[in-house]
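For this view, one protein chain was removed and the others were kept in their places.
Let's turn to chain A:
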Amino acid sequence: MTAVLTRVGLALGLPVVLVAVWWFASAGSTDFFFPPLRTIVEVFGPTWFGERLVDDVLPSLGRLAAGYAAALVLGVGLGVLIGSNRWVRAVTEPVLEFLRAIPPPVLVPVLMLVAGIGNGMKILVIISGCVWPILLNTVAGVRAVDGVLEDTCRTYRIRGTLRWRHLVLRSASPQIVTGARQALSVGIILMVISEMFAASSGLGFTVIQFKDGFQIPEMWSGVILLGLLGVLLSMLFRVVEHQVLSWYHGSRTAQKER
């Protein structure tokens, strides 16, 4: 119990200090672009917990979820295919290196031409950025399948779906999770960026609008909301990771203790 409290205390300590510093340092601020934190906090509720929640925040998160999910399916699917087949790997590797090197925001204008300016384009932008860390980590994970386990599957004739599920995906899962974690932060960034071009709703769009309308406290509250969403999503990610990889963390600890 005390251990848990200590951990919570350690995790919250620095943020509390930083917020306090910001709060007091900005308390008497008359700088138009750096309003007091107090003002920002005051506008936070009215700004976001009204219709904007439904009109902007939820659609943004929906697009993020859709893009991220699609990137996961695509990245893991292609990664398993490429990772488990030497020939496919040889053929696709140069192309993948090239595509991976393109910064996804550059694709926004291109995708606008192809997919218009609706939800589809924004989701495509998110996919185009999220898919690479997942794909490349999956390839690496699939290639690192233990040889003895592979032989075990061959001798006991564990094949097809059983083999994919219990050998390939599970042994690659620590790497897949690593890729998925990287992809999540990329996804949040792209969610915002995709809404800065030719959009009419969304978190990124709203923040830009506040800036253009000189509603500076509201703009800052949007930045804070994005930060909070990022923290929340990464906490959610941890919970899922804990479920999926409990065997991995357990076996790692067991090995260290030996």
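Details
One rule holds in what follows: contacts are C-beta pairs under 8 Å (C-beta built on N, C-alpha and C of every residue); 3 or more make two chains touch, one makes a residue touch a chain; residues count from 1.
As a convention for this text, contacts and distances are computed from a predicted model.
Of the names listed as "Acetolactate synthase 3 regulatory subunit domain protein", "Oligopeptide transport system ATP-binding protein", "ABC transporter" or "RNA polymerase sigma factor", the one that matches the UniProt record for the absent chain is "ABC transporter".
Within the full complex, the residue among A:Arg7, A:Arg86, A:Arg159 or A:His242 touching the omitted chain is A:Arg159.
Within the full complex, the residue among A:Val110, A:Leu149, A:Ile193 or A:Val223 touching the omitted chain is A:Leu149.
Residues of chain A in touch with the missing chain: 146, 148-149, 151-152, 154-159, 162, 166-167, 170, 173, 247-248, 250-251, 254-255.
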